[in-house]
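Yeah, one chain of the complex is gone here, protein chain that is, but the others are all in their spots.
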Amino acid sequence: MNTFGTLFRLTDFGESHGPAIGGVIDGMVPDFTVDMDFIRGALGRRRPGQSRLTTQRREADEVRFLSGIFEGRTTGTPIAFVIENSDQRSADYSEVARAFRPCHADYTYRAKYGHRDYRGGGRASARETAVRVVGGALAQQVLAAKGITITAYTSAIGGVAMSGGVGDYSADAIEANPVRCPDAAAAALMEQEIMAAKKADDTLGGVISCTIKGLPAGVGEPIFGKLQAMLAAAMMSINAAKGFEYGDGFAAATMRGSESVDTFVSDSEGHVSTLTNHSGGIQGGISNGMPVTFRVAFKPIATMPRPLDTIDVDGKATVIEVGGRHDCCVVPRAVPVVEAMAAMTVLDALMLSCATKL
Amino acid sequence: MNTFGTLFRLTDFGESHGPAIGGVIDGMVPDFTVDMDFIRGALGRRRPGQSRLTTQRREADEVRFLSGIFEGRTTGTPIAFVIENSDQRSADYSEVARAFRPCHADYTYRAKYGHRDYRGGGRASARETAVRVVGGALAQQVLAAKGITITAYTSAIGGVAMSGGVGDYSADAIEANPVRCPDAAAAALMEQEIMAAKKADDTLGGVISCTIKGLPAGVGEPIFGKLQAMLAAAMMSINAAKGFEYGDGFAAATMRGSESVDTFVSDSEGHVSTLTNHSGGIQGGISNGMPVTFRVAFKPIATMPRPLDTIDVDGKATVIEVGGRHDCCVVPRAVPVVEAMAAMTVLDALMLSCATKL
Amino acid sequence: MNTFGTLFRLTDFGESHGPAIGGVIDGMVPDFTVDMDFIRGALGRRRPGQSRLTTQRREADEVRFLSGIFEGRTTGTPIAFVIENSDQRSADYSEVARAFRPCHADYTYRAKYGHRDYRGGGRASARETAVRVVGGALAQQVLAAKGITITAYTSAIGGVAMSGGVGDYSADAIEANPVRCPDAAAAALMEQEIMAAKKADDTLGGVISCTIKGLPAGVGEPIFGKLQAMLAAAMMSINAAKGFEYGDGFAAATMRGSESVDTFVSDSEGHVSTLTNHSGGIQGGISNGMPVTFRVAFKPIATMPRPLDTIDVDGKATVIEVGGRHDCCVVPRAVPVVEAMAAMTVLDALMLSCATKL
Partner (left out) sequence: MNTFGTLFRLTDFGESHGPAIGGVIDGMVPDFTVDMDFIRGALGRRRPGQSRLTTQRREADEVRFLSGIFEGRTTGTPIAFVIENSDQRSADYSEVARAFRPCHADYTYRAKYGHRDYRGGGRASARETAVRVVGGALAQQVLAAKGITITAYTSAIGGVAMSGGVGDYSADAIEANPVRCPDAAAAALMEQEIMAAKKADDTLGGVISCTIKGLPAGVGEPIFGKLQAMLAAAMMSINAAKGFEYGDGFAAATMRGSESVDTFVSDSEGHVSTLTNHSGGIQGGISNGMPVTFRVAFKPIATMPRPLDTIDVDGKATVIEVGGRHDCCVVPRAVPVVEAMAAMTVLDALMLSCATKL
């Protein structure tokens, strides 16, 4: 299904080389003044061509709102928006029509639907994530008005990783370099790693870390709607994501219970917190008032400027070489997508929590 | 919300020390002969007291079906079932009423709902997972009739891990030892690891690996309903789960694209497969016909037989020591829960895929 | 699907002659003190055998709560309950196994599911509505605490109808006679109508009118979730319901616009109301603060003590005569069911309205 969320809902549409991509946001808080610059800024951080590290493909990514905003404020009705597809070099993709790119969705879409728009990845193109960024940028504004902020950054690229757990960094530190890594030394190494892979006609993956601050205790549903389950689904729905962990994550599997206990304390004003945050801000599926921390692993994308063995649509062995301008490493551009998905998830969970408070 | 799934749905209820736990399964294939022994067997694998490694707490876990099955076959109407709670030593839990156990849901439930059933963890108790096992055991039977099998096993406990990726093991090999690890040598070490932690009044986490075989290509929804997103949500909804990864998972973040390509090949009968399975059986969110492989990390549970610092319900510092009989390591008992959640997820995805094939 | 509602949800299960019927309520307001007598009272109004007008079949309808209520207050977790089936005279229904009762669900269930529980109507039995009454009785308590009341009554039985539109009557007036008609003169005629039909081995339908008072303006979703659409679905889901109308209803089709205008007025305190209520309290799908008024038509049930032509499961013509003790007119017993469905619908709509008020 192409709709995300229960109460704050984004319905997402569009193919990479169709007329337009876009979405419909339902459940937006009414009478809310929208900051259009914030939305444009978020799109700019996801856009190709933003630095020498990313693809030089140009996408204008001009978002046009069709409904739900009147005199600058939301009306409570669905907010529809479109981003026209302008830079369509369909010629670049003719190869894909007759053969399946390895590790792409060409084969699976065909298996599922019988008929596919093969141009530029069609529906499976990461271009679709621009729609999520618009939805997320609206959710982030609502959350910000409640004092809730979401900050993601690149914590690993290929073999280079920042040390330590998920930390609390400023937007300035994160945006100070094109990899979006707040550790300047690590960032420099990551840039080198990318340039080396590029030279080798290869690609790289990495890890994005994210912190949600200001979320009050009591958000998230126990059992199936646990906050970590919703965040995991949101993150694993992003193209190229291969893993999700929160709090201590996979490292917790190797720890003893006594090493991973978060002790509750209460200050003089009765505000409860924990001395450590192994729990990643969530206990029993519900936020405990501490920062929510998680990490998402991304694989290297499978589109690289070299010939690859595969089969054609008739099952015959062939070689495919996909032209076009592709990223060597999408991780820096995925940072705003992680933030967007986190924002929509948290706002939805917050709205669910409010519903029983009649 | 306490309902899992879109078309195959489990609604789950019950507290650890209330009269009963249970569930309602909606969307079950009609006119299907139910194997009750299979359900009992799955519950037996989850049950406490099954080996010297697990808690000696006894829960009969007798499941009683109230509806939806007539003359041994399903009628297409909701299948409700209850498991009465018999062995309730409420006295063991009196401490929990007045203070918050660290890393448990005591504080967050109270923050969310104002009022909580504190006995034995109440709704947040892992006892709830017995309900999932019943739902999963029904889903597994439907899948088995379609040639789809789901097999999970313990691949790491504390510091002991099996080497290699997610493998294909027989039920016999997995059930040959109480830790449910198909590698006998690793299993022996894991048992030692658990006995040592137990002696130290401590607890251990671990990792469960799972393989889904026989799933045809074309199952899973692109974009938000990606098969890996649904599996991630399902797994992260299990108590104590801290991380999820599929295919190469977090390791993919450190690989180059050229190392992680799965090459398509086609045999003489036109059957498509890939030479490797870095993708974990899913591409673009949709199954590609290869085995679906994933791993779930579990933290060590926070209930251990030693005094722990915390605060009481009034925010005053206190020490809590929870009695009762608890597992030192829940991972072996979580194996059937992982299988159950995977089965319900895959059946649901399969039903969604069938809906457009009018 | 067997779940009703979006945020306040009832999952309903059970067959007439299975072990039990019951339900799971999810989304109940937490920390709410439940009045069990109110629930029992509502069930008593629906129960067979309550007057000489209804079937003398006895159903104890003892409701047992399994979860979600602790120390008399709701915990926010699912409230599961069961009503055991005690008075099962399966012998009465043996005929139904081999032939299809006309105007019942015997044929359609078989067409849909292949396999059916034919005893006493199985899942299609009106006994299922007892579950709705329990869910509704909880919703009514929450609404009552907000000053919102729901009152239904019988306004027509067979050829006898009360004159005038949907009115505002006291529970005392409605419960003063076994037909639940607040107009004593009409009630007497209705009783005669029922006794005459009974004597003729025939059955009767009727109309139930309902008023919702105290609902604030602003509840209901425009477009597809219009309050009247939700109420219509709720009412038309009740067994034997054939029609739904709100405000002026079908009569509006014959009126001129100028006759059906509701003029807004405002009192000295700024409270807005309308001089008339042709709109039935809903404009544009959203409540306007006036009483919500609607009517539901019920057909005469098709089970009557006389031989009826039909076909058997092999398509051969046959005659069926269903024994057992059945109602001549179910309308008086359907009054609490209409109230229950209205209560759950309104509470759900109210919760949806609150969700955006973060």
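What to note about this one:
We call the chains A, B and C, going by the order they appear; numbering starts again at 1 in every chain.
In this text, a contact is a pair of C-beta atoms (placed from the backbone, for glycine too) under 8 Å apart; a residue touches a chain by one contact, two chains touch by 3 or more.
All values reported here derive from a predicted model rather than from experimental measurement.
Put simply, the missing chain touches A, B, C once the whole complex is considered.
For the options B:G14, B:P48, B:G76 or B:G121, the residue in contact with the chain missing from this view is B:G76. Screening C:L66, C:L189, C:A232 or C:A343 against the full complex identifies C:A232 as the residue touching the chain left out. Across A:P102, A:G122 or A:G158, the single residue that touches the chain missing here is A:G122.
Within chain B, the residues in touch with the undisplayed chain are 7, 27-30, 76-77, 142, 146, 222, 350-352, 354-358. For chain C, the list of residues touching the undisplayed chain reads 1-4, 6, 12, 100, 102-105, 107-109, 111-112, 123-124, 128, 156, 158-159, 197, 200, 202-207, 216-226, 228-237, 241-250, 252-258, 260-266, 270, 272, 274, 278-280, 282-289, 297-304, 306, 308-311, 315-317, 352-353. One chain of the complex is left out; on chain A, the residues touching it are 1-3, 9, 11-15, 18-22, 24, 26-27, 30-31, 64-68, 70-71, 73-80, 82, 109, 112-117, 122-123.
Assume only the chains that are shown with their structure count from here on.
The greatest centre-to-centre gap from chain C, using C-alpha centroids, is found for A. Distance between chain A and chain C, defined via averaged C-alpha coordinates, is recorded as 46 Å. The distance from the centre of chain A to the centre of chain B, with each centre set as the mean of the Cα atoms, comes to 26 Å.
Once the centre of each chain is set as its mean CA position, chain B and chain C turn out to be 39 Å apart. Among all residues of chain C, those that touch two or more other chains are 27, 30, 76-77.
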